[in-house]
Each structure stands twice: as structure tokens, then as C-alpha cells.
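Shown below is the structure under consideration.
All protein chains of the complex are present and in place, except for one that has been dropped.
Up next, chain A:
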Amino acid sequence: MNEKHQKSFTTVKSYRPFHSRYDPCKPIGVKYYSTPPNLFLGFQPPNLQQFSAKEALKKGTLWRFFYDYYENPYEKKGR
């Protein structure tokens, strides 16, 4: 991958929603949202690194840069 286009960002962000003492549900604590790689590149530059054809068919993209595995962020935290 071009030096310039190394991943210098995160694809999961979080924030802490305000919780009032009058809110009946147990506070969720942290809320998560995705910010996938396509938000950060603009027009795709030439010569980005590729997956092998076989791998690409499995992953859903030819380009390593755009690959973004998703898992339930709340489960990971063991909630």
C-alpha cells in the first residue's frame, strides 16, 4: 500500500450518551458506531494493495484498504 494511504484512522468510534437518574433502563455506558474506510479515501488512487482473487471473493472486496470486518461491539465487551 502507498505510504500515503496507510490506514491512519479507526473504523469504530464511541461516545457516552447522557444518562439521567430518571432514565429507567440501566445505562448502556458506551455507544458505538462504524466509520468504514470509504469515508477516508476520496477518489481511489492507483496501485493500492490487492487481496488474491480467491481471498477477494471471500472478503467482499479486492482492495485491502476497504476491508472492514464487523463484529458486535457490545458482545465483545461482554454485555
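Everything that follows uses one rule, which is that a contact is a pair of C-beta atoms (placed from the backbone, for glycine too) under 8 Å apart; a residue touches a chain by one contact, two chains touch by 3 or more; residues count from 1.
In this text, contacts and distances are computed from a predicted model.
Asker: From the list "Spore coat protein CotJC", "Oxidoreductase", "Rod shape-determining protein MreD" or "ABC transporter permease", give the UniProt name belonging to the chain omitted from this structure.
Answerer: Spelling it out: the chain absent from the display is recorded in UniProt as "Spore coat protein CotJC".
Asker: In the complete complex, the non-displayed chain touches which residues of chain A?
Answerer: Against the missing chain, chain A presents residues 34, 36-38, 41-44, 57-61, 63, 66-72, 74-75.
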